[in-house]
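Following this message is one structure expressed as structure tokens.
With one protein chain held back, the other chains of the complex are shown just where they sit.
As written, the chain order gives the labels A and B, with residue 1 at the start of each chain.
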Amino acid sequence: MPSLTLLGQSVLSGVFIGALYGLLGLGLTLSWGLLRQINLAHFALVFLGAYLNYQLASAGLDPLLTLAVTAPAFFVFGVALHWLLARFSVSPLNTLLVTFGFMVMIESLIQWIWTADFRRMENHYGNVRWKVGELYVPLPELLTLIVAAALAYGVWALLRYTDLGKAMRAASEDAPVAAAFGINEKRLALLLSGACAAFAAVAGVCLALSHTLAPAQIYAWIGVVFAAVMIGGLGNPVGALVAGIVIGVSEALTMALIAPAWAPLVSFTLLIAYLLFRPHRLA
Amino acid sequence: MKPLALFAAVGAAFAVVPFLGLPAFYESFLYLVFHWIVLATSWNLLSGYSGYFSFGHAAFFGAGVYSTAVLAGKAGWPFLLTLPVAAAVPAALGVALGAIVFRLPALRGELFALITLALMFVFATIVLNTPLDGGPGVYMSAVEVPALAPTPSGSFYLLALILALGTVGIAYSVYRSRFGTGLFAIHDDEDVAEVMGVPTYRYKLAALALSCALAGLAGGIHGVFVSYVTVGETFSGWLALNVILMAALGGTRHWAGPAVGAAAVTVMTFYFTTSDYAIAGRALVGLIFIVVILFMPNGLLGRFAVRKPLAARSEATAAGTIAVQGKREEPILVVRGAKKAFKGVQALAGVDLEVRRGEILGLVGPNGSGKSTLINVVSGHYPIDGGSMVFEGRELAGQAPHRVARSGIARTYQIPRPFAHLSVLENVALPPMFGQVRMDRRAAQAEAWRWLAFTGLEKKALQFPKDLNLHERKFLELARALASRPKLLFLDEVLSGLTPSEIDGAVRTIRAIREQGATIVFVEHVMRAVMELTDRVVVLTNGRSIAQGAPREVMRDPQVIDAYLGSAHA
Partner (left out) sequence: MLEASSLRAGYGAAPAVWDASLEVGEGELVVVVGPNGAGKTTLINALAGLHRMESGSLRFAGRDISRLPAHLFCDVGIALVPEGRRLFTGMTVLENLELGAYRGAAKAHRAAALKRVLALFPMLDEKLGRPAGTLSGGQQQMLAIGRALMARPRLLLLDEPSLGLSPAIVVEMFRIIREVNRDGVAVLLVEQNVALALQLARRAYVLEEGRIVAEGEPGELASQPHIQRAYLGH
């Protein structure tokens, strides 16, 4: 039976990784829930953001400032992607396929520029960690948690309380009627899609700060992030974060108490169990 | 040329290849093409035909790979003997998954896709951490390959060819069968298909089992072909998505679509991976995929995926009656204390009514009084919460909807719900195929022609529901309901939206239906029609029946007048 400290550290690292799951899921849950687009390219975009971050950091730029470059660029990509999908009236299931095509293309681009070698960003943030009681709190992970929580709550509040958010929710339910009441639903949808891509850039920075990058890694995150998004409820940013943390902590505890090899099973078992017992909460 | 002859010819032509003395490269390349044809086509059997997109094909493929790997590679079984196991294990796993998941109506569409994706990771982890693989992978080089051809690569080629021909053959025969029609109906509107008599649960399980078994077989062969299997390579997300790509590229609605797509993609990727531009090649494949989905959402063969009618108009069955067994005036349906609630709203709060054989019973009531809900619970569209519904002496409550359809109950939908991708003729032919009599496709279509003539839709038989206007779609609903020659027919607001002259025509048609021997329950707001047509009327308010009797009396009942004209905000 591992010590209390070890358990505590496990839970903490589970919270941190879960926050990253939630942050990765933010763009996905919004585009799936509000735009009916299942965006597989989101993952490739996150990694592209991470790689760009790594590249610019190697050139001397502060990792956090790279967002000033990547976020706007990705925003434009998000707008363009939605424009394309809307222009061809692509069905929700087919958006899965089209974005898969984009994922393949972006992944190929990454591999072509940076090769399949592992890349790790060296930066001053990475070496900072504090001790709180018996537990270690690394700065990059803490930053991720703060950013994830702030964004999740911020977006949730925006959707719930502001006129813009209500307009987005209305437009996602019935776009033509929303337009009849003055909501420029086309523009809102483009804005939202751009925002989701910008969130991918943010997630990319957090990913690069705390993880080693390789193109093949893209696929490893798909399953667990989808699980977090679905359990958290489509279109619910806070839900995705909470679900992500629950999955992260469960994985960490499984690793500590049972065996590391079984950790990947956790998220899917949770997902399958959730879907079997409370499926009506989705969609 | 007849399909069977064509298959045989193609098969023979390809079977000759290993004996031509060509370099092994060609056999291996074609092996890969056949391999992907099997994977894509088997995936399509469930996902393309029925619409249940699976992201977990790799899971079942992997189960097949490891069945053979463990039995032949570790336990020393002869290779060919492991193949039935490689088919059976994935099929069993698929059926186990389906048995649970298919029972839950909420788990469709994207949710089913993701649960199958999860399955792949679960299988991979289990295999990786148990003696099945344990980590180092399984070596199969010692496994003896049966000498079907001069060289081992030739033997694999032939095995794959046989499997590919078999798989495509199965896809073709399902496509043209009643089973296939049922799957396509499930794709368009599963709930309606079930209510029309399609045994949806059983069909989905069958399609899933078939799909898994074929993928497993491909896996069993492939494991020995590559001679060294690892979890990472076998249970790969790339495979899962590649299969979907191939089927979607070729066209999921056509039996040959996945095969065409598989061949195209294999050739393209092979060409690129062998060149110096492997990475660019992959990107190009991604781009091609995007372009195809955008411009040809139904795939390359999408346009050819329209099934020709099997019966011509001239073969329409002759007019005849819907047999009336039993005495007139005796009760055919007795409902007692029917209760149904939705999220806190009590739609039916204990309804009692009786439908007598051969009558036209009007079911009226204010909006929200439970009329449509009553039809939905009797036909099985929703399960009832409490009470009983006895039809011709048998209890309906708790029966699967397709059984209710088979006992002779049919209904129309207030807002027409035709099967969008089936022609008008095929729509009407569905109930005869799955209803009381269960005819084959040809006989059912002949029967359908008759009812299309009856409702005046003959000329539009080969068109699709989207080409019909509302009036025609309502009559399509009617024709479809009549085609199963029901003993009891529920008409749910068939007249709403029609002009008075159209209503007159509809009233005449409904009378003609009754003369053919059907008992009709007629839900309506158009009072004129209710007065003219019905023998008796039942009034529902707030989920309860408050009056029953002859139309004129009931509509003069003060309670009824109060319910209808009194409280303005029900």
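Keep this in mind: a contact is a pair of C-beta atoms (placed from the backbone, for glycine too) under 8 Å apart; a residue touches a chain by one contact, two chains touch by 3 or more.
Keep in mind that this is a model prediction, so the values were computed, not measured.
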{"item": "Residue among B:Gln346, B:Ser388, B:Ser407 or B:Ser496 that touches the chain left out of view", "value": "B:Ser496"}
{"item": "Selected from A:Ala170, A:Leu191, A:Ala220 or A:Leu253 as touching the chain missing from the view", "value": "A:Ala170"}
{"item": "Residues of chain B (touch criterion as defined above) contacting the omitted chain", "value": "343, 345, 365-368, 469-471, 496-504, 525, 528, 564-570"}
{"item": "In chain A, positions touching the absent partner", "value": "163, 166-167, 169-170, 173-174, 176-185"}
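Please note the rule applied: only the chains that are shown with their structure count from here on.
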{"item": "Inter-chain centre distance, chain A versus chain B - centres from mean C-alpha coordinates, in Å", "value": "35"}
{"item": "Residue ranges of chain B touching chain A (in the complex, touch as defined)", "value": "53, 100-101, 104, 106-107, 109-111, 113-115, 117-119, 121-122, 124-126, 128-129, 237-238, 241, 244-245, 248, 279-280, 282-283, 285-287, 289-290, 293-295, 297"}
{"item": "Complex interface listing, chain A residues touching chain B", "value": "32, 38, 84, 88, 90-94, 96-98, 100-105, 107-109, 111-112, 219, 222-223, 226-227, 230, 259, 261-262, 264-265, 267-269, 271-272, 275-276, 279-280, 282-283"}
